[in-house]
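Here it is, the structure in full.
Apart from one protein chain that is not included, each protein chain of the complex appears where it belongs.
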Amino acid sequence: MKAVIMTEKLSKWYGNILGLSDVTLDIEAGITGLLGPNGAGKSTFLKLVTGQIKANIGSVRINGEEVRNNHRLFSKIGFCPESDSFYEEMTGWEFVTGLLKLHGLSSSEREKKALKALGIVDLEKNKDRRIKTYSRGMRQRLKFAQAIAHEPEILILDEPLNGLDPLGRRKLIRLIKSLRDEGKTVIVSSHVLPEIEAMTNDIILIHQGKIFAQGDIHYIRDLIDAHPHMISVKCSDPRKVASRFIKEDFILNIDFSSEKDTFVVKTNNRDEFFSRLPRIFIEENIDVKEITSPDDNLQAVFDYLIGE
Amino acid sequence: MPIKEKGYTHWEGELKKSRYPWIPITRKGIKLAFKKKFFKFTFFLTLIPAIVYLAGIYISERLEDFAFLVENSKSVSFLKINPGYFNSYFTQDFLLFMIVVVLVFCGAGLISDDLRYNSLQLYFSRPITKKDYFLGKASVIAFFLFILTLIPGIIFMLMKIIFSGNLRFISDYPWLILSVIGYSFFITGFFAFYTLFVSSVNKNRRYVSILIFGIFIFSDILYGIFKGIFESEYFSLLSIKANIKQVGAAFFGQKLPHNVPWIYSFLVLLFICALAGFVLNKKVRGVEVAQ
Partner (left out) sequence: MKKKNTEKDGFFLSSFKNVFSFFFLLGRKSKKTKVFYILSFIPVIMALIVKFGQVFASRSSLTGIYVFSNFIMTFYLQFIILILALFFGTSVCSEELEGRTLPYLTTRPVSKASFILGKYAAYTLLIVAMTVVGVILCFFILNFDQLGDLSLYKILFRDTAVLVLGLVCYTSLFTFIGTFIKRSIMFGLIFSFGWENVIQYFPGSTQRFAIVHYLKSMLPSPSSGRFSFLLFRLEPTPPFLAVIILILITAAFLGLACAVFNFKEYILEE
């Protein structure tokens, strides 16, 4: 698949503070999660991609074109900033239609698109209220509405789920996923791991201005050979199953938890473990209740990569 | 089994209320003022009149050596170090203009920034009262204005005594020190009320900066225009600057610049302070946490 957003050796300093260092990425269509703790460089990266700041070294291209001072590119880009800032005196309707006006759309087109966008984020009923009377969640949804109103091909979302209640978050995640289904390119940044996991498997891990990893979350996990995998097994006779593995070299540790029917194994050869496990269950006539991988998630991957 | 945590020791002491809880507010305000770009340069400019007048005191004691500088009688009369000399320093246009500039730098954001960032709740969730809050904020202004008024006044007197080598100056004008202190406190109090009042009016510091400057200048232009049309000195009561000069002249026992009783000017300025106090009390009341 052809890369939509390409960065090459992208670096940015704020005086003596390093914002981003030597970032070379190709981002394709679909949802890409940009994950990192606060201060990692996510917002810096997104500001560089949207041309708001200049890179000290390197370049950013969208569809092969340089971003900085290339305003025509922005007819295809929608940006949802992180900060909670608006033209407070405007109503939600005026805000969305006003920004649509800057795209050069006719009055009827603006109204149609604004109504659609506000409907998508459930702000249709409150569109004529002043923004300063909006709740935190409504403001966040309004930000999203202005980003999607002109139906851009590329969406850059900086912490879009901030301030939303659980229902709102779920709705927005579903919405972002539907954008992917429409063939759009979406970059979502967050420091909340489950949010990113719920949206996409394609992630970019960033920490202290550097890219730690890029790709499918499972693929990244598999790459980390140095760190053993943990597998939790819940069955009718955990000690019997565990005893069958005790002599194997690829088993590094076995823990029996306070739950009597569960044991947790640490192994550096997951494939071998999983290939042996079903045979043991059958031979020993053991009922299997649950098999999970507690560290096959983004948090564990991230912690391993940043060495915590 | 009790959990023994290392590193945390329970403190058995008593929480005492600080005697001057407003001092941290003042300290912070002064630090923030000095952090602003160009403020140090501007503040230095404001000290230039003080330096010039101090030089004048020195020259007045050594007129023979500076005869080439003081060729005409106007210069010689200017260098007579008397209450009029002090009055001319304290009420000169340049100093008053620069005081307003300093107020814009150090005073515009004092309350407006707190309103903008909703910091009032943070203040009043601490054991400080509204009085402490205002005192802390006003003290920031007082710090800078005393450096421009009270301290130069005292230094002028001290230097005059030192340069003359005798205490005749004190015996000639024994009440002058009270005039200097009284006028400095009065002018500082007025500008503190004025600045805090304007700062509390809006959350936008740019807007407040324009208001602080604009009201001061506008009142003077208004006086000039009405006086020009109606030819009445009583319109000087409209001008903040004119009122300050009237009060200054009264404090230093000088001829009043306008043919209007000085007490009227004093009352006008006092009224502005009272109005400012009333508005400030109302503005800050809304977010006060009940103790």
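Labels for the chains are A and B, by order of writing; each one numbers its residues from 1.
Everything below uses one rule, namely that contacts are C-beta pairs under 8 Å (C-beta built on N, C-alpha and C of every residue); 3 or more make two chains touch, one makes a residue touch a chain.
A quick note: this is a predicted structure, and the numbers were derived from the prediction, not measured.
The missing chain, though absent from the view, touches A, B when the full complex is examined.
Only one residue in the set A:Gln52, A:Ser232, A:Asn268 or A:Ser293 touches the chain that does not appear here, and it is A:Gln52.
Looking at B:Gln92, B:Ser164 or B:Asn204, the residue that reaches the missing chain in the full complex is B:Asn204. When the missing chain is restored to the complex, the residue among A:Thr7, A:Asn126 or A:Gln146 that touches it is A:Gln146. Across the entire complex, the residue among B:Leu32, B:Ile217 or B:Leu256 in touch with the chain not shown is B:Ile217. The chain omitted from view is touched by exactly one of A:Arg61, A:His103, A:His191 or A:Lys210, namely A:His103.
The omitted chain makes contact with chain A at the following residues, 14, 50-54, 69, 71-75, 77-79, 81, 83, 85-87, 89-90, 94, 98-99, 101-104, 146.
By the touch definition given at the top, chain B reaches the unshown chain through residues 36-38, 42, 97, 101, 104-105, 204, 206-207, 209-210, 213-214, 217-218, 221-222, 224-226, 228-231.
Just so it is clear, only the chains that are shown with their structure count from here on.
One inter-chain figure worth recording: chain A and chain B are separated by 55 Å, centre to centre, where each centre is the mean of the chain's CA atoms.
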